[in-house]
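All protein chains of the complex are present and in place, except for one that has been dropped.
Chain IDs A, B, C and D follow the sequence of writing; residue 1 opens each chain.
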Amino acid sequence: MTYDFNLGWLLNLVCYLPLIGALLTMFFIKKENSAAVKWFATLITGLDFIIAIPLWLLYQPDGAEFQFATVKQWIPSVGVQYIFGVDGFAILLILLTTLLGFISVYSSFTAVTEREKEYYIFLLLLQTGMLGVFCSLDFILFYVFWEVMLVPMYFLIGVWGGPRKLYAAIKFFLYTLVGSVLMLVGILALYFFNGSGLAAVGLAGLGNALTFEVPVLYEIASQIPPELQFWVFLAFFVGFAIKVPMFPFHTWLPDAHVEAPTAGSVILAGVLLKMGTYGFIRFSLPLLPDATVKAVWWVGVLAVIAIIYGALVAMAQKDMKKLVAYSSVSHMGFVMIGMFALNQAGLKGSILQMINHGISTGALFLLVGIVYERRHNRMIAEYGGLAKVMPLYATFFMIITMSSIGLPTLNGFIGEFTILIGVFHHSWVWALFAATGIVLGAGYMLWLYQRVFFGEITNEKNKGLTDLNLREQWTLIPLIILAFWIGLYPKPFFRLMEPTVDRVLARVQVAMPEETAADYVAAIAAPTHHDETVEE
Amino acid sequence: MDFIVSHFAQIVFYTLAVLTVAGGVGVIALRNPVHAALSLLWTFLMVAALFVLRHAEFLAAVQVLVYAGGIMVLFLFVIMLVNVRGLTPDTVYLSQLAPLAIVAGVLIGALLAVVFSLGVLAAGSHDATALQQVDGLVVGNTEAVGMVLYTKYLVPFEVVSVVLLVAMIGAIIFGRRDAALVRGAGEAER
Amino acid sequence: MPLAEFVPFLPEIFLAAAGFALLLVGIPLRPHGTRVVSALAVTSLAITAVLVLLVGRPTEGAFTILGEMLVIDQMAVFVKLLVLAASAISILMAAGYLERSGYGGGEFCSLVLYATVGMFVMVSGANLASMYVGLELMALSVYVLVGYFKLEVKSNEGAVKYFVLGALSSGILLYGISLVYGTTGTLDLQSIHDRLAAVPDNNLALLLGIVLVAFGMLFKVAAVPFHVWTPDAYEGAPTPVTAFMSVAPKAAAFAMFLRLFAGAFAPEVDYWRVVLWVASAATMIYGNIAALTQDNVKRMLAYSSIAHAGYALMGLVAANVMGTWSVLLYMLVYAFMNLGAFGFVILLESRGYTGEAITDYAGLARSHPAAAALMLWFMLALAGIPPTAGFMGKLYLFAAAVNGGYVVLTLIAVVMSAVSLYYYFRIVVQMYLRDEEAARPAEMHRDRWVEAMIALCAVATLVVGIYPTPVVQWLSALQLM
Amino acid sequence: MISATHYVVLSLVLLSLGVIGVMLRRNFITVLLSLELIFNAVNLNLIAFSFRLGDLAGQVLAIFVITVAAAEAAIGLGLIIALVRLKDTVALDEVDEMRG
Partner (left out) sequence: MKFYDLIWLVPLFPLLGAAFNGFVSNRRGLSKGVTHTVALLGSGLAWLWGWAAVIQWYLQEDIHHPYVVRVYEWITGGSVRILDGSLVDVTIDAAFQIDPLSAVMVGFVSFVGFLIHVYSVGYMHDESDRAYARYFSYLNLFMFSMLVLVLGSNLPVLFVGWEGVGLCSYLLIGFYFEKLWCASAGMKAFIVNRIGDFGFLLAIFAAFAVFGTVEYTDMFGAAAAHPEHYTTAATVIGLLLFVGAIGKSAQIPLYVWLPDAMAGPTPVSALIHAATMVTAGVYMVARCNIFYRISPTAMLVVAIIGGLTAVFSATIGLAQNDIKKVLAYSTVSQLGYMFLAAGVGAFIVAIFHVVTHAFFKACLFLGSGSVIHACGGEQDMRKMGGLRKYMPTTYWTFLAATIAIAGIVPFAGFFSKDEILAKAFAAGYGNLNDHGTVYALLWLLAVAGAFLTAFYMFRLVHMTFHGEFRGGEEAEHHLHESPRTMTLPLQILGVLSIVGGFIGFPGYLFGHPEWNKIEQFMEPILLPLGHGEHGAEHAQHVGLGLEFGLIVLSLAVAGFGIWLATRYYAGEKAFVMPRSLAERFPFAYKMLLNKYWVDELYDATVVSGTVGLARLLWDVDARVVDGAVNGTRHATVGSSFLSGIFDLRVVDGAVNLIAKIYDVASHQFRRLQVGFTQGYAMVMVFGAAVLLIVFLVSF
């Protein structure tokens, strides 16, 4: 039982509400009446978050794989369908998206002062695009949303960004576009292999009906010949790795983050990066098990590099936003390595870590944005001693810092811990290197905190800074609450993602030899290991 | 003598061919456009003769009338028109000779290489009579051509007439002096 | 032959007559009656459309008329309607422009109509002879149209270049036809196909003929290396003409290309495919990359249209059913998005050549938000970003190519379409992100007709992008030969 | 015995001459003349083949070619007139305002 069509309209509503909001704003609200624009956008996004919550409550873990589904013919002659549907994993990301969407709108009231109407319209469009990506189960539909979402982001960076906005915007756009078009080729290859076949690699197809329906393609995953899997995996990899971003493809991230307006950075870090990892878990792993298992080593190494490299580079930054940006490279490295440990703990951890990263890094960008708004300067050297003038701000910043460096009882720890357990059972060497990321993480984050908040106030301009106002507090408090919630009682989140994890792993397992997991760690207790197994 | 008789066709063909080519060379070689035009006229006539050799009498006639009669006159007229303004460029050729020679060489080489494989042309009936017959009974080539032209090839024929109309319109548009339009007027408007 | 046989030929006859009538009507009331003439022209085009539908719609499968000179099938109907739409839109866009320029509209309209007749014959030609004359009719009309602003140096120059090169290419085409005729012994497409299908022939003369014909067609669709005329002709021609010739003749030429190569010469595909492969790749790369640094919008769109020809060629290279209809679909999509973009250029063109420099677009998002939004939409479409029709068109072309096994070609295409985004977005950047240095944003003409047409194109681009099903179903049903 | 091949060779020579002429001559008029050479080459082919095949289609097509050639000549000459009016020249290489 793949689909459960119950309440399908709800999912569609969640996805398209922001679009409707954008259209209404476009046609019915005057450009001059900025207050109305702001509050309407806030209303829409808040409403969107609220109606997204039932998805979680009504989701049945032991029900159909994809629930709240809608399946309609779209372009029957080529087998393109309109398929919406979510599992726990997608629901988590949808909730994250809607929440961050709301927060980023709400946090922009004073940050954005010009061309406000367009700004909020773009934010709303962006949200529909992102939600669509998480909802669609037809490759073409997925691709459509995947691309659509680029455009508003491009404008958010390009119009409301910093000094090098044009450069950053086009770089972001081109980077991602190249990745995604390659992905498109991979999609087509799968599509034809399922159907008529591929003269390209001299492959006869399976002769099934031509379709882009992902769950159907899941069925044929095991029959796809390895070399085809390899190429398709490569195509997907480029597409997703650029979004994540994996180590060699990360260079667009600092520019985009630094130049983007605060809300843009929040969305970028909070949601857009997750699309890459989402793609891996939703498509690469289950569709191409063989290639995945073969790729494990390489991806693992890249991820380790990303973790350490990102952390070290972050340490050298002089610009707060850049620092946070590179820290995301490091954190997403954790997500990837956990994912490719290919066991439950690793996968669960990496999914949870996606959420955590969304919360922590999102909050960090908000926080940086708050001082930026006051001082219009992001240079760390400009600050120092803020703890004296902005105690509350300092407190929030401290909490988020701790969550980002993985202090127990906060969200970051749970993610990293689970990931590392999984990774350790895949390869203790990876775990060894990955764990250094925790030390370095503490290094750069605390150093940042030190330089920004401690010591005397050296810079005259900082003397007059005002502490957080109520609105700013309320943009942060939800995230902090979430951080503690996940840190103290992550069980609901884990439970929500369990079905997905099991299915994905079940689909990858076909390509995995038994016992693989054990061999890696055998090194530890090599001499005694075997007779022990004999005994038990 | 009997050699001439027995090889009459060859002799005639080669003679005409040489003359045609000579005319063609003249077209691209002669400095003065008028001379070039005249040598083109010469070529036309030779080609017409070759048509006759291939039992295309009607076509030969058309060639002479339309080309030699119509087009050449037009050309000469225009040349005169231009010449009085003394506009013949002083240098005749463009400088880029060398590469072009190469290109032409490559082109011709390739094509000739092809032509030698022409031995395997689709088998055809060699009876010229087919070119003079209308469903069985022999009439002249003219009638035969006319028959085909006005029945089977009616559509292209009509279209060609439209082509000529368009050409006329074009010529008028380009040739006509417009009182309404002063040079750059459009520019001023645009 | 019985008069009844002429009935399916009515649309062409009517158009030709209408063209002549317009000529006569146009002469007395030029240049002031331009709008009237245009209106008449569009009406006659509409009537023709009805006729085409009456003639073509009820038929299932193809049938030939008038001594197998013409064939009426769904493909012909589709392309004819497309061409009619394109011509109508260009005429409506041209009206105000011609009025302003002082050149009358009479000859313009009739020439567009004659060109349309030529294209009709091209797309439904069943015989090399008829196809050739159709082609020439179209070509000659367009030569004249390009040089229509005979007092503009650029216009004349464009015409001269286009004419000389066009004549050269049609000579080459003819030579190819003659070789094909000599080797297959017939001019009739169907029988050519049958003979080649009966005995797949590797006679070099025949193949050479086919390749030369391919050259001629490549020239008409402006593919590398026969693209050279395009930028200058497009830049020189009056903008409405550019809009027209970048769309309608291209569509017709592709239709003829399909009839010849996916139809008649299909049995020889393994021989000629390589030529088209190279041409397609080169065209995509050259068009996109050369467009990157163009600062004149018309010229940039010219290069972009070269690039699009390259994409469309992929369908021919793939030479499978999907390839065939995806080319036609792409022509449809391309027609609307390109016409839309050019309509925008027309609106912007004021004194001299201003409105053609890319910098003239700075700050338009401020002064004319709606227009800018539409232009953005067309740019996205041309770059192939969903949910525009441009994406759908590309999608099917890529699909066809991947299916045919031309992955490398597809990779080139996808990378190049990513590159293309860059130069399309240079305009967007000017409009949206460069407002600060827009000292005086270029003022736009208020021309209801053009605006209406732009809106129409936008809607079409949206609809086809969101719900292409009807078109796709119609197209995927048709087959040639 | 004179075969079609002979004619084809001859027409090839004419074709090449025409192409070279088009590429070499500065004078627009002589360029037009060279174009006419090309069309004649084609016609030679057609006639030769039609004789060889005993099929009239070739001849008919040749007629169309001649007519079209005439039409093109007319357009070309018109362009020359306009060009002369605009730039007082018939040299094609001076028509080079647009490039790049």
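Throughout what follows, contacts are C-beta pairs under 8 Å (C-beta built on N, C-alpha and C of every residue); 3 or more make two chains touch, one makes a residue touch a chain.
All values derive from a computational prediction rather than experimental measurement.
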Which one, C:41, C:79, C:224 or C:412, makes contact with the chain that was left out? C:224
Of A:7, A:26, A:53 or A:166, which sits in contact with the chain we cannot see? A:166
Which of C:207, C:237 or C:421 contacts the chain that the document leaves out: C:207
Residue of C:27, C:197, C:274 or C:370 in touch with the missing chain, whole complex considered: C:274
Absent-chain interface residues of chain A come out as 164, 166-167, 170-171, 174-175, 248, 251-252, 255, 309, 312-317, 343-349, 385, 387-388, 391-392, 395, 402, 407-409, 413-414, 417-418, 420-422, 424-425, 428, 431-432, 435-436, 438-440, 442-443, 446-447, 450, 453-456, 488-491, 494-495, 498, 501, 515, 517-518, 521-522, 524-529, 531-533, 535-536
Chain not shown, touching residues in chain C: 160-161, 164-165, 168-169, 172, 202, 204, 207, 211, 215, 219, 224-226, 228-229, 231-232, 271-272, 274-275, 278-279, 286, 289-293, 295, 358-359, 419, 426, 429-430, 434
Residues belonging to chain D that touch the chain removed from view: 19, 22-24, 31, 92-100
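Rule of thumb we're sticking to: only the chains that are shown with their structure count from here on.
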Quick one: chain A and chain B, Cα centre-to-centre, how many Å? 70
From the mean C-alpha coordinate of chain B to that of chain D, what's the distance rounded to whole Å? 6
Distance between the CA centroids of chain B and chain C (whole Å) is 30
Mind pulling the chain D residues that touch 2 or more other chains? 4, 8, 15, 18-19, 48, 52-53, 55, 57, 60, 64, 68, 71-72, 75, 79, 82, 86
Which residues belonging to chain B are in contact with no fewer than two other chains? 111, 115, 118, 121-122, 124, 153, 156, 160, 163, 166-167, 170, 173-174, 183
Residues of chain B touching chain C in their complex? 111, 113-115, 117-118, 120-122, 124, 151-156, 159-160, 162-163, 165-167, 169-170, 173-174, 180-190
Which positions of chain C touch chain B when the two form their complex? 1, 9, 16, 20, 23, 30-31, 66-70, 100-103, 107, 110-111, 114, 117-118, 121, 127, 129-130, 132-134, 136-137, 140-141, 143-144, 147-152, 182-185, 195, 203-205, 208, 349-353
Which bits of chain D are touching chain B when the two form their complex? 1-2, 4-10, 12-21, 23-27, 29-30, 32-34, 36-37, 40, 43-44, 47-48, 50-57, 59-60, 62-64, 66-75, 77-82, 84, 86, 88-91, 93
